[in-house]
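Excluded from the complex is one protein chain; the other protein chains are retained at their positions.
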Amino acid sequence: MLYREAGDFKTSYGKDSQTFPLKFDRWAYWLLLVVAFGVVPFFINDYWLNAVLLPFLIYAIAALGLNILSGYAGQISLGSGGFMAVGAYSCYKLMTSFPDVSIFFHVIISGLITAMVGLAFGLPSMRIKGFYLAVATLAAQFFLVWLFNKVPWFFNYSASGQISAPERTVLGYAVTGPLATAPAKYLFCLVFVLLLAWMARNLTRGSFGRKWMAIRDMDIAAEIIGVNPLSAKLSAFGISSFYIGISGALIFAVFLGAVDVNDTFSIQKSFLILFIVIIGGLGSILGSFIGAAFLVLMPVLLKNIMVGQLGWPSDLAAHFEFIIVGALIIVTLIIEPHGMAQVWRLTKQKLRLWPFPH
Amino acid sequence: MKLTKLAAFAVAAVVAASPVLADLEFPSISYRTGPFGANGAEVADGFSDYMTLLNERDGGIGGARVNAVECETGFSAEKTLECYEATKGNGALVYSPLSTAATYQMIPRVTADGIPLLSMGYGRTSVSNGDVFSHIFNFPGNYWTGASVIVNHLLDINDGSLEGKTIALAFHNSAFGKEPIRTLETLGEMHGFDLTLLPIDSPGQEQKSQWLQIRREKPDYVLLWGWGVMNQVAIQEAANIRFPMENFIGVWWSGSDNDVIPAGAASDGYKAVTFHAVGSDFPVFADIQKYVTDAGLSAGDGGNVGTVLYNRGMYQAVLMSEAVKVAQAMHGTADITAAMMRDGLENLVITDDMMEAIGLKGFGPNFEVSCANHGGPGLGAIQQWDAETQSWSLITDFGAPDMDVIAPLIAADSAAYAAENEIASQCN
Partner (left out) sequence: MPDQLLFAIEVALNGLMTGVLYALVALGFVLIFKASGVFNYAQGVMALFAAMTLVGIQKGQVPFAHLINSIFGTDIHHFGWHVPSIIAIILTAGVMVLFAWIVERYILKHLVNQPEIILFMATIGLTYFMEGFGDLMWGADLKRLDVGLPQGINDMIDITTAEWFGYGFFIDNLDIVATIIAAILVAGLILFSQYTKQGRAMRAVADDHQAALSVGISLRFIWVLVWSLAGFVALVAGMMWGAKSGVQFSLSLIALKALPVLMLGGFTSIPGAIVGGLIIGVGEKLFEFSIGPLIGGATENWFAYVLALLFLVFRPQGLFGEKIIERV
């Protein structure tokens, strides 16, 4: 009922490669943007911002980045936490060294710095493949965290080694620091999400994306048909790290305001991002968002139901939360190994054919 | 969402109409799961049991009932933030996240929201300077006073001189573990002892390298600044290399029952600094037994009563509830707000009479909080473990740290924070 179409009437290549080939989807997309930019900022409060929306937006950026690397280029990485730390610490150094430059540029430059680091750690991917590469990226994770913990220059020689974001403004509104309002923080992150998602979509359907997918599907075959594996793999590492660096900078500056590198950028974070990508769907932009929503919202929801509504002791609820999240991950993988984006795709296909499935 | 809001309005209307007092909200940010869950659970039990006792025995504080809702974080900074946002709107009076990393993150937030934060023996040390940190308190002790009290104890047992001695600091390689370094370095220059730094990466499951180094270099004393599994492994490894336990001294977060029990008899004689008494030999524990445990209201399974960390959680509840009493007296209302709570904490004076009245005579030191000094005098005592009886005992009185050393460090660090964040003087 939702979709009404009769046949394929596309007359140009442009129409054929549209992101949203269906009119209904285009409408839904624009409506979502209007709601996200025009409605949500008026109703947002601190709880929704910090418990739900900011983690969702920021992890979606990181997931987009990892999806480029793992989903499109097929290189599994467990170093996301370390790369996020690079973004966060670059952002901190930039914020404190150049206080007059807009934070917007600091975040972007942090992403670029992370991309450089990502390129360096991407080099072993020339030789190492599969799980060996996944475990090798852990070297980046542990080394980077150790480095930021150890070298005092990175945390401006503070006694404890913690970094805290000073107040910075965009267009006169504070987006970092304790006085920043919920709508300002939200919109700041939303702009990044929109820009980066748009960029990811266009990269992955362009020549970059095709090279990555060729490498993913069979790297030797790709090499034979003329894809340079060095440039394809390294570009995937670089661009993916750019995204992850931006998300790390946003986590630090906008979301948490202060980070301890051991806690915030630990290996657990790397796993979380990989989960988001896989549960959402490898090689799907939409999947990154669905996965982020699932893994950010689910624990909050479970906690609110079990502790808030049912009044269970908080430790029992926490144990059940682990059990349920673990079980849901397994069940999702069993039911649909291609992630939730695939479930959505199938549903949409069914809806388009409905009520005449044959 | 709408329904709950309607319900909230309905409740608010009922409350406004009747003379019943609103609850005093004490959100208990706790962690009973995750790598530090074993420790977090004991602290949370102590806190929650004492608050329950106040409700059951006294009907709350000054007639207003206490509502201490737990929020589980698993020691994650992000979950802590979620808990904070979820509870701050309910009239939360004071926070206490029991994590140094989370405290750093919350300092600017609670200050902006006008809610006090009490980081008892952890967090950012320089918040003792109330002139800069208006809403943050860290009485009765902090890392730097703790380090100084340990050094004072070492001076005592060495007839006042540590000249030429070597002290090794085995620390958790994080914000928490790095805190005492600056103080110990300054004290080292003053008293002429050498400081060796031995960082141990979280979680600290494998420390063989560090302990082989200790065995080779034979420092006179080893200080331990750890939390969680790092403590148990460190004490076991110290026992393995036969390091004399009485020369092994932990900070208060490395001196709980959990830390020494896994090593069994080998941990006999291990010392730790503390800012409150140990054991359950106080009248208040009889009340907890009667009103809380026997009534089936205890937060845990009741097995933690009297452990070091349980006592710490309880002490935290004691100090908070005493501050509520101060605030109630100051503002003439039982139903206090977070701003009044801040005043209560800032004017808190703990005396022997007060502690005796609540059945905790001699449990903690006497101290006074003021606008300029949010940390109190930082008194601390040394406790020692007896593996035979499975109990800690205090072997010194509560002694003062070397404030001449610490005060300039606090002033410098807080001045840097004030300059960075453009904070004006709060006290004049």
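The first chain written gets the first letter, and so on, giving A and B; residue counts start at 1 in each chain.
To be clear about the criterion, a contact is a pair of C-beta atoms (placed from the backbone, for glycine too) under 8 Å apart; a residue touches a chain by one contact, two chains touch by 3 or more.
This structure is a prediction, so every number in the text was calculated from the model and none was measured.
Peer 1: Taking the full complex into account, find the residue in A:48, A:146 or A:344 that is in contact with the omitted chain.
Peer 2: Reading the full complex, the residue touching the unseen chain is A:146.
Peer 1: Which of A:36, A:174 or A:329 touches the chain that is not shown?
Peer 2: Of these options, the touching residue for the absent chain is A:329.
Peer 1: Taking the entire complex into account, which one of A:37, A:104 or A:312 touches the absent chain?
Peer 2: A:312
Peer 1: Among A:47, A:252, A:275 or A:289, which one is in touch with the chain left out?
Peer 2: Residue touching the chain left out of view: A:275.
Peer 1: Tell me which of B:52, B:105 or B:258 is the one touching the absent chain.
Peer 2: Considering all chains, including the one not shown, the answer is B:258.
Peer 1: Counting contacts across the full complex, list the positions on chain B that touch the omitted chain.
Peer 2: Chain B touches the missing chain through residues 32-35, 37-38, 41, 173, 197-201, 203-206, 208-210, 212-213, 215-216, 228-229, 232-233, 236-237, 239-242, 258, 261-262, 264, 266, 296, 301, 303.
Peer 1: Quickly run down the residues of chain A that touch the omitted chain.
Peer 2: That gives, for chain A, the contact residues 70, 76, 124, 127-132, 135-136, 138-139, 142-143, 145-146, 149-150, 218, 220-221, 224, 267, 271, 274-275, 278, 282, 312-313, 315-316, 318-330, 333-334, 337.
By definition in this document, only the chains that are shown with their structure count from here on.
Peer 1: Can you compute the centre-to-centre distance for chain A and chain B, using the mean CA position of each chain? Integer Å is fine.
Peer 2: Here the centre of chain B sits 37 Å away from the centre of chain A.
Peer 1: Enumerate the contact residues on chain B facing chain A in the complex.
Peer 2: Counting only chain B, the residues touching chain A are 30, 32-33, 37, 41, 70-72, 74-78, 81-82, 84-86, 88-89, 100-101, 104-105, 107-109, 111-113, 124-126, 173-176, 178-179, 181-182, 201-202, 299, 413, 420-421.
Peer 1: Quick check on the complex: what are the chain A residues that touch chain B?
Peer 2: 46-47, 49-51, 55, 146, 149, 159-162, 164, 166-167, 177-179, 255-260, 262-264, 300, 303, 307, 313-315, 317-319, 322
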